[in-house]
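Apart from one protein chain that is not included, each protein chain of the complex appears where it belongs.
Labels for the chains are A and B, by order of writing; each one numbers its residues from 1.
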Amino acid sequence: MRAWLALLLVCASAGAQQARSGLDFMGPATQAMQRDDSQNPAMLWLHEGQALWHRPEGRDQRSCMSCHGDASQSMRGVATRYPAFDTASQGPLNLSQRILQCRVQRQRAAPWAPESEPLLSLETYVAQQSRGLPIAPSDDPRLAPFTARGQAAYTRRIGQLDMSCAQCHDGAWDRKLAGNPITQGQATGYPIYRLEWQGMGSLQRRLRNCMTGVRAQAPPFGAAELVELELHLAQRARGLPLETPAVRP
Amino acid sequence: MARTLIHVPPSVRRGEPFEVRTTIAHPMETGYRPDENGRVLPRDIVTRLQCTLDGALVFSADLYPAVAANPYVAFQVRAERSGELRITWEGDKGFSQTETVAVRVE
Partner (left out) sequence: MTVFDPQRRHALALGTGLAASLVVRPGTAATGDLAAAIATFTGGRTPEPGRVRLDISTLVENGNAVPVMLSVDDGIALPQLRSLALFNERNPQRDVARFRFGPASGRAWAATRIRLATSQKLVAVALLEDGSAFSHTVDVVVTLAACIE
């Protein structure tokens, strides 16, 4: 009996090393802003996304709804599996790229620019349909080489400060950088309302911020390196509940 | 038309205070921020929020540049009967927007 208890204790303490969302590291006021839909500023984008889902667009004036129906059913679980393998381009696509692909190729509508308000709004709406579900990145073996490159990028030192993602987010999380808690860098709630931006932004925007922060040249939006990093981050966050739309400082 | 969110409980008790939460999409440009060329961007903020219930004043707020972007303002209302809550935002550059929401007294 005592041995069994001891084993249980060891397992419990090992569990303390598990993945933790950025939500955990925030103060109660910011957490409340995320948890309460009546206070979460990202809801402005969510509602806009809902309107866009229903809006007829493009050459044949079709809305997302005309093919995908009720988003709460058709899109449930989708965001947890992204980035996904795209047979057309034979590489990974993140959720916003998939939405754009659909818009251009199937709705025959003009593309939206990266980080544009309509794209962020629609991505927020689609991703939010998976809120609460565990992040479950695709195990498609064709993604393996891309994920490996993402992992290599994650551990590679870059920039004038010569720092890697891993140094802070694996090696120094829960310590502080200029008064701010260093999180594990788990991408659990994108697109997010970042207080620093006073608006919504994608994971790629946040990654580019960090790269600028270590004085590295950030690749442009949509660059392969960024999508590969997203792939690795999705694997890292496996099992954590999706929080979109999250609030972060 | 700016995006707005107004949260009111689905039903309220007669005479008992209930909370109303409002958000409006607005940059609240302070008038102190420089652009990339170093020129100060002109102020563009929401300066006032006013709420009436069937015409009677509930609450008003005068806002200054220190209020955060996408301003969130919450306050409490007391209703004796079901009615219409009217919320008006006004600001720089002639900005004005009114939204209405029903209050249902059970």
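Assorted remarks:
In this section, a contact is a pair of C-beta atoms (placed from the backbone, for glycine too) under 8 Å apart; a residue touches a chain by one contact, two chains touch by 3 or more.
Being a predicted model, the structure only gives us computed values, none of them experimental.
The omitted chain makes contact with just one of the residues A:Q50, A:S74 or A:N209: A:N209. Of the listed positions B:S11, B:S60 or B:S96, the one in contact with the omitted chain in the full complex is B:S60. Against the chain not displayed here, chain B makes contact via residues 16-19, 30, 32, 52-53, 56-69, 71-79. Residues of chain A that touch the chain left out of view are 26-30, 32-33, 41, 177-180, 195-198, 208-210, 212-213, 249.
Keep in mind that, in the parts below, only the chains that are shown with their structure count from here on.
With centres set at the average Cα position, the gap from chain A to chain B is 31 Å. Across the complex, chain A is touched by residues 3-5, 7, 21, 23, 25, 27, 68-70, 72 of chain B.
Contact residues of chain A toward chain B in the complex are 38-39, 41, 43-44, 47-48, 198-199.
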